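To start, the structure itself, in structure tokens.
Every protein chain except one is present and positioned as in the full complex.
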Amino acid sequence: MFFAGLDIGSTITKVVIKNEKKICATVIKPTGAEHRRLAHKVMEDALSKAGVPFEDVDYIIATGYGRINVPFADRQVTEITCHMRGVNWLFPAVKTIIDIGGQDSKGIKVENGKLVNFIMNDKCAAGTGRFLEIIAGVLGVKLEEIGELSLKSTRPSDISNMCTVFAEQEALLRLSEGTPVEDILAGIHKANASRIHSMVKKIKIEPEVAITGGGAKNRGLCKALEEKVGFPVVVPPEPLITGALGAALIAGEQIAKIDKEELQERQKKRRLEAVTFFDDESTKAR
Amino acid sequence: MSGAKSTGLARAAELYSVRGQRARELKQEGKKIFGYFCCYPPIEIMTALDIVPVRILGNMDEPITIADGYLPPVMCVFCRSAFDIGMKKSYDYFDGFVGAHACDGAERTALIWTNYIKTPCNFHLDIPHTAHNSAVDFFKQQIAYFQQAVEKFIGQKISPEALKDAVARHNRQRALVRDLYDLRKPDPPLISGSEMLQVLIALMCIPVEEGNVLLEEVIQEVRERPNVQAKKSRLLIWGSLIDNTAFTDLIESSGLNIVVEDTAIGTRPFWHDIEETQDPLDGIAEHYLKEVLCPRTFRDSGPSYQEDSEMRFGYLKEFAKYWKVDGVFANIIRNCDVHGYEVPVIKDYFAGLGLPVLVIEQDYSTAALETLRTRFQAFAETIG
Amino acid sequence: MEKKEFKTKKSAKTLQTAREAGYFGKKMLTSALEAQKEGRPIGWSMVTWWEGDLIAKAMGMELVYPENYGAFCAAVRRAEPYLEIADAEGYPNTLCGYARNCIGYTKTLADNNLEVPADAPGGGLAKPVLLISSGAACDARYKWFQALGRYLNGVPVWTLEMPQTGLKEFYLPGNKEKNLAFILEELKEFVGFLEKLLGNKMDYDRLEEMLAQTLKTLRLAYEVDVLRKTVPSPMVSQDFWSVMIPHLYLPEDPEAYEFYQKVYDEVKTKVDNHIGAIPNERYRMMFSELPPWHSIGFFDDIAEKFGIAMVIESWNYHAIKPMPAEELEGVTDPLEVIARLSYHKFTEDNDTARRYDASPGFFNARYLQWAEDYRADGFLAHPLMSCRPATYTLLHTKNSLEEKLKVPGVVIDGDIIDLRVFNPDEAFSKMEAFVETMDHYRELRRKAEMAW
Partner (left out) sequence: MAYIAGLDIGSALSKAVIMRNGTLISSSIRPTEGNFVRAAEHVLADALQKAQLAQTDIERIGACGLGVAFIAHPFTKITEISCQSRGTHSVLPTVRTLIEIGNQSSRVIKVTPKGKVADCLVSDKCAAGSGRILQIIARVLGVSIEDLGPLSAKSTHPAKFTTGCAVFLETEAISRVAEGTAKEDIIAGLHRTLAAKIAAMAHRMGVEEDCAMTGGGAVDSGLVKIMEAEIGKKILAPQEPFITAAIGAALIVAEK
């Protein structure tokens, strides 16, 4: 039996294909602005990587920001539940998850494998991965490198503006003043971590704490967050896929609840194809 | 509006979507229209003089622009929106304006309103903060002043009979609303939260008799139609009001059925009848101060935290049981303080009942709704 | 958000007496801590404008004011941790800053078995047996104490009533007397409640004594306000916010009266010798409503740089105008005196409001009157992120002042406690531009032949 989880994030799309025992394949690709048409492509990639034909996948769950644009998914589940399940499978002792995605950041509380509380910010780019992307862009440093670079700083500069746009300008001013890039970056990471921390704090941060999402790939950010949290945090080996993994796990559970016939019925109807319609309001006549 | 008169839910939907329409028509026919703020001004007094009471609401679809020159952004967004569309002439057909010292926001908005939006008749109703007996007496006196002011404006006195009759008609409306609420008891409920909201708002902008007819039609229609709702987790909404179906639609399309709402548009104005007292004003004062359960009224504290909560929120336990609620959405319009202060307490209380609570502070704007979808879906997954 | 270190220093008070006022703040806190040691009952009270506190004190309670404690914590930059606790407890972070500070503090108190935590700023607030809240002026003032029930299990809350009729309604025949009767009725209930709670009887003689002293102190505080109309201003807001403590919280204390006499003398000497509080007064401004306690030094900066004297401020915190004699004629019941006194606070500006056709009286008409009396050139509106009542009417007042009296206003966002909003640099550059504005409006007033 095979199950798949697709996490169509705002920035990155992740797929996990699993069987009862192990993860068979994972794929990580940029989402791109055309994500509505591309879900099937990443799925194909994952399938060929796992060597599993589409027909053999028994249950597919889509999650993430673009979860409604996966026509071949059996069910949609929010990324909050999926991250929770994924992390719980990897680290059963974790009680607090801090997920830093491209367009939002979240705090998730887990108890006995159940989602008990969550909080999220998706109103303001400050405190999200996007914030760091923008700063990396103006400073001309690769996103993958800003974390490491920031760790070299000895005197983090003080970034007083919270707004992404203002902070971007502030970073440029510092640069013009001759402040070393690593100090600016360290300051930026501190500011971002503090923003995320003050949000997640509202649901009480209890150990153990895991950081997931693309933000967790950034060691500088993780360190800054750890300092804020006040005790060590764990980071999954591949923090990007916890959502997709959780989705695949839930898919596995779902199968148990469905009888064979219905399953086959579903599989027959399913097509691995692109979304062709747009349900966007602005393209509809009102 | 179409020539052929629609009935029942369709009519409610119409009245809901063009809110001032019916009142404007009635004004053409020579009726007087009064706008009132929040659910505290006694509409019975207006009805007794054949005035049409229209509840002042905001508009979540309309960005707040003009109000920014008068009401600072830290003020309750609902109040700001109401004032904003007031300044944009949405309520230019009012013959009277009844402000009330309900909560700070409502009070200050009303006071400032009268400086900038002129209506022939104005009254500001003071409402005490406690429900002590002396407070009820005081409130009764204020209502009497209100009555006199309206009588003077119309040029006619209200006879005790007329007032009793108005109370009876409004009580009838309350009873019908409760009947309609009963139809949400089955699982899935027979009427959706959005439909309910349309009906309730429709009631708030038409005369009471028309409302009662509408309710009877709706009840019959809902009873007779096949149940089209899907089975989903059952949600109780507590807190600041919701006055736009875009919001309830969002919730109900996220795996939740709204089955009861303890808000100023939901159960609060309708849950208790006014007692038909010798002097009708006694029953009216008692009702609004003691039985309209907005946290703006301070109820004397209980001997312990638990008993205090029980005294204040015991009715919610009943609600939760009666409608077989699975979870609670605590809706806080940003800067609505009287509800904001209750958040931890209400969470404690529902936790005691084993019910999870989703708290959302929202900005009273449909543009910002979509981003809430994930929150509702995740909540549905938590309780599902 | 990361805390920002402000460069602004603590305010340099211009009055000698203002520097001595800190004594009273400490006195309040330490008396309560002593009372606790002695086993006397402690109450936490809102500012009730003399409605409830005198009564409780006459019953032998020692009162502390969490509102004032909030300002204190902010002034010594110790409020942040408490705000964070309140945040974590789930209170929206837009609620009243004083309330959130107090909720945070009370949580630490509860976590410490209701013993005052050793590191509490200023020695902390001792555990109360009663919370006296008030329906006057803002909802926070009863919702907040009600919320404390989570931490002070079983400590009763009593909410005092204060009618708040509209302006027109105030003048309806008989309404005023009915309002007063309602307050009186409630005060009697309150006394009954206290007697039951504390198990002793009200000492009416003591109450009368306290009341007499209070009236004396308030009158004197008012006289100081009158002196402040002088040009150049002998005493600025920075001083007022210090010296108000005794008359606002301890008016019945003979020491407060003595202190105020010293204040009066000092201000009078300055008036007689034409000495301004700031050396180069060029602009006279009014401030509304509650100040950024953490950055009061800002006012010194703008005084120094632009010659701006803050000549009058904070309606909230001022003593009342003395009541007309006939108001108290034949009134013997001290509770009725109290009812009239407190009610006067909220209605004393109604006649003014009527004259200007500007409601509400308090928070709006008051500033129109002040603008004329104090010859104000400008109005500094300080919308607070977390205090709504003091913010709601600001823009309306700003509009009224511009329209009716050609006095312009400037809006500078900030907060009483929260450091997140106030940015001294930006505020400073706004003031720089506003100075030009005041010049312009001065011209307009001159053309309209206004008195100043």
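Per-chain residue numbering starts at 1, and chain names A, B and C are given in the order in which the chains are listed.
As a working rule, a contact is a pair of C-beta atoms (placed from the backbone, for glycine too) under 8 Å apart; a residue touches a chain by one contact, two chains touch by 3 or more.
Please read these numbers as outputs of a predicted model, since none were measured by experiment.
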### Message
Which candidate, C:Arg40, C:Arg340, C:Arg354 or C:Lys430, sits in contact with the chain we can't see?
### Response
C:Lys430
### Query
Which of these touches the unseen chain: A:Val52, A:Ile68 or A:Leu175?
A:Leu175
### Task
Tell me where the left-out chain touches chain B, residue by residue.
63-69, 367-371
### Summary
It is residues of chain C that touch the chain not shown, namely 395, 399, 408-411, 423, 426, 429-430, 432-434, 436-437, 439-441
### Where the missing chain touches chain A, by residue
10, 32-36, 103, 123-125, 130-131, 134, 138, 161-166, 169, 172-173, 175-177, 278, 280-286
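Keep in mind that, in the parts below, only the chains that are shown with their structure count from here on.
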### Category of the chain touch graph - line, ring, star, complete, other
complete
### Query
Going by C-alpha centres, which chain is most central here?
B
### Message
Need the CA-centroid distance for the pair chain A / chain B, whole Å please.
### Response
40
### Task
Provide the C-alpha centroid distance between chain B and chain C, rounded to the nearest whole angstrom.
35
### Query
What residues in chain A touch two or more of the other chains?
none
### Query
Among the residues of chain C, which are close enough to touch at least two other chains?
90
### Query
Which of the residues in chain A end up touching chain B in this complex?
76-81, 114-116, 118, 120, 122-123
### Query
Hey, which residues of chain B end up touching chain A in the complex?
356, 368, 371, 374-375, 377-378, 381-382
### Query
If you look only at chain A, which of its residues touch chain C in the complex?
158-160, 162, 190-191, 194-195, 198, 201-202, 204
